[in-house]
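Before anything else, here's the structure in question.
Here the complex is missing a single protein chain, while all its other protein chains stay put.
Letters are used for the chains, namely A and B, taken in the order the chains are written, and counting of residues starts over at 1 for each.
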Amino acid sequence: MVPFKILVLVCLAYVIFLFLVAFVVENRARQGRARWLRAPIVYTLSLSIYCTAWTFYGAVGYAARSGLEFLTIYLGPTLVFVGWWWVLRKLVRIGKAQRVTSIADLISSRYGKSNLLGVIVTLLAVAGTTPYIALQLQSISLSFAVFAAETRPGWALPGRDATALWVAGGLVIFTILFGTRNLDANEQHHGIVTAIAVEAVVKLVALLAVGIFVVWVLADGPRGVFDLIEATDVAEWRLQPGRWAGLTFLSAAAILCLPRMFQVMVVENADERHLATASWAFPLYLALMSLFVVPIAVVGLLTMPEGSNPDLFVLTLPLSAGRGDLAMLAFLGGFSSATSMVIVAAIALATMVSNHIVVPLWLRMARVAGEVAPAAGYAGDVRRLVLRARRASIAGVLALGYAYFHFTGGSSALAAIGLIAFVGVAQALPALIGGIFWRGASRNGAAVGLCLGFGIWIYALFLPSFGPDGVIPADVMINGPFGIGWLRPQALFGSEGMDPLLHALFWSLLLNSGAFCLVSIFSFPTPLERLQGAQFVNVFDRAGGTRGWAHGVAEAEDLLVMAQRILGGDAAQGFFHAEAAAQGKAGFLPDTTPEFIEALERRLSASVGAATAHAMVGQIVGGSMISVEDLMAVANETAQIMEYSSRLEAKSEELIRTARQLREANEKLTKLSVQKDAFLSQISHELRTPMTSIRAFSEILRDGADLPLADRHKYAGIIQEEAIRLTRLLDDLLDLSVLENGQVTLHSTSANLHDLIDSALRSAGATAAGRDFAILRDPASEHVGLTTDTDRLTQVFINLVSNARKYCDAAHPELRIRVTERGADVEVDFIDNGSGIGKENQALIFEKFARLTDQTRAGGAGLGLAICREVMSKLGGTIAYLPGQGGAAFRVRLPRRRILPRGGSVAPGAHGAGQGPVAAQG
Amino acid sequence: MARGAQFLERQTYRRRRMIDGARLLPVIGAIAFVMPILWRTDTTPGASTAHGGLYLFAIWFGLILAAFALSRRLRNVAGDGRVED
Partner (left out) sequence: MPWGEGMPEKGKQVLLIEDEPHIVEAIRFILTRDGWGVEAHADGADAIEVIQRLAPDVLILDVMLPGRSGYEILQDLRADAATARLPVLMLTARGQDRDRDLAQRYGVSRFMTKPFSNLDVLTSVRELSGG
């Protein structure tokens, strides 16, 4: 006999073990050393969350009551997996191509990224899953109670509710810890999937062990069991044809539509080929899980005392035979079944709730407040919002499950709730299957069908499940609402005498798919729907991407600002950089081609779902951008896509890229030539202005022998001042030319970055016009040791700071200095809150002679940034303009340790050279 | 794709018949699983649970074996997609 105390200890140890598995795997996956974890067998095992505690314990009870009928729950999924080539392969491919995050996302995305559908499916999923979670909590508390009943008195036992509460709390922690680490659904939950695979093994081993024990120890082997079956009152197979076929169909529908199954089957799928393995391995798993169910039920019925709960035979049989260890194993199997289901279901539901309800609501509210304007910048971090929403949703889903358990708990037939939930989620089937096989399926059809099916399910099955007089008054059940006979919940349209479950399944799905088809046929879809429909239905012969955003007029910079808020700064900048590089451009801002916007939207939808991503991109790109011409392109249906020779396409892509590079180079050359002319005038002006004063006053001094002494002194002073100004200008020019020709000697010294910034601020503060300027720094991050030419680096900093002081036009100017370490490099960002630099100038500011503003400021030949760029390249680093920061922003990046090469001659210009765009007219 | 090609390479031909098989398999399975409904007529009472169970498990393992055989050949086709018939 197992004391309750030990049971609790083993249970805790098992949970800690699962935590460790998830933790270790997660870490290894992060280091990229977990390829074996994504083996097909892990995928197959993770699918086993289909077998919940309901099937683990309940199947035996079901068999004890209705014989072989329990098998239908496994036969449906078997057919779906054996027939993977039809549906699953397509689902998985679409899931990958569209970066689908949940079944609600898939349906919403298919029907023109409609958030309405996302909300409906989400509600459906919540309604269908909550009772199911309650069921799992109930099974755990029931199985605890079995052990508790066997234990000696004197041990303070937790109540039924308390057990469920503890379990629910633990599950919340586990799920949040490992389920909300990353936002992007395509970065899958390695830790959780592996933990679930482990649990899958435990429950299979447990059930097989109990089965083998029952067959070979309690009975006399297979033959004996065979005879025993013949001897009991389940011997006759009282097959009900309707239920048999209906339940097989229902379970097949459910495995496609259950949110948690969709999560592991589609979202967590790492490789389509794993599906090929699962096509036989998962049916095998199911067959093994159900192999011993009837023997256990029969032996239980024969040997256990009258009135004992057949749902718990898996536990009570070994216990009554004195095999506590086996019962313990069975208990862990049941525990595994319940927890793994709850964890995945909670993740799947949380993704839906956050993507389809919380974020759209927030977006709408923010739009009302006018806050979504692209200029809002870094501050409003959508990413954090989504993660928080997801965590709260996980807790919410489990709380809901617990509440359901608390208020309805104790109903003895576990299987009933399970099947009711199946019928609920199966309402998504017409929209799902229609969506991936029928281009004519429309959003309105899906919405009407879903609502109708959902409504009938609630009215005819879900509410009556609370018992007579539970929610629906008994009078209504018998006579119909307001005495209307054909609206009786369990005899709709006069269909009396049907099995209630079958009745609800039949009417809800019939009316659901009927309305879906009819409305689809008679409604006209929007262009976006038609595009998405074509993409989904023809997922296998897609040659190119869609042309969803035909006439992108968005500013890449605005898109970057938005992407940063969802993906985080680094990821967004990396994505934009890569896209720009793919177009053959440098920097962070690619051309906003339709292809780019499409790619961006897909990247975002992996985080917040298709509908939300589309809405957010739409806010910036402006409206639905699909024109009739774009539709025409798609409407040529099958033929035209296949015509493309992929080689030709690749070649033309290459040509486009080259052409773009050439165009860009040409533009730059033209601009540079203009700039060069302008510079010659400018440099002429800069040189001649001081010379004018020098000449004029020297002539005055020469001719005016009668000048008073004071005036002479004054005029000589002016001559000297202007001569110094000339020298400084020449120094800058020389400095730049020396840097450019590589004849510079750099002196490596070590210093603390913090001190360098300090000294740069001091120097720049001394030279700039004295106005209030807030400097925002994070001193803690600045303490980075550097080995480089610190004087030159400080020169660059001084330049950037004085630029900001000079050109920042905000009412309360601020300069933010941000230091980030990146591997062997360090990045220093200087970000002010002025109006920044227009896109057309961003490419030019680092060129010599460019000036930030042309009209108003007549001063400065604009050598400062050009010198900075040269200095940084000599130091082995870079300086770049960082768009989308809500002001002018420069990023300096350099290696922390650099052995500097020695150049030829010594650099001139130690005296404050290159400080800003030549501080000429001070 | 190539419209004029009426005769395919032997290997391609085999692969396409494998796909046909994969499509047919669930249909066969469904028919076999629903078959017990026909056993029950007005004259004979229900079949026995034991024999029915044996029948179902036999079909079940048969399907698993067939799916296993097919999946080994279709694995790589599934990976790169783009299969037409």
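Here, a residue touches a chain if its C-beta (ideal position, glycine included) is under 8 Å from a C-beta of that chain, and two chains touch if they have at least 3 such contacts.
In this text, all values refer to a predicted model and were calculated from it rather than measured experimentally.
Chemist: Can you list the shown chains that the omitted chain is in contact with?
Modeler: Among the chains that are shown, those touched by the missing chain are A.
Chemist: Check each of A:Leu332, A:Ile347, A:Val519 or A:Ile694 against the chain that is not shown and name the one that touches it.
Modeler: A:Ile694
Chemist: Given the contact definition stated above, which residue among A:Arg384, A:His685 or A:Arg897 touches the chain not shown here?
Modeler: A:His685
Chemist: Touching residues of subunit A against the unshown chain: what are they?
Modeler: Interface with the chain not displayed, on the subunit A side: 680-682, 684-685, 688-689, 691-697, 699-700, 703, 708, 718, 721-722, 856-858, 921.
One rule holds in what follows: only the chains that are shown with their structure count from here on.
Chemist: State, to the nearest whole Å, the distance from the C-alpha centre of subunit A to the C-alpha centre of subunit B.
Modeler: Comparing mean C-alpha positions, subunit B is 37 Å from subunit A.
Chemist: Where on subunit A is subunit B touching in the complex?
Modeler: Touch list, subunit A to subunit B: 67-68, 71, 75, 78-86, 89, 93, 226, 229-230, 234-239, 241, 244-245, 248, 271-273, 275-277, 279-280, 283-284, 287, 291, 294, 540-541, 642.
Chemist: Quick one: in the complex, what on subunit B touches subunit A?
Modeler: Residues of subunit B touching subunit A: 1, 19, 22-23, 25-27, 29-30, 33-34, 36-37, 39-40, 45-50, 52-53, 56-57, 60-61, 63-68, 70-72, 74-76, 78-79, 81-84.
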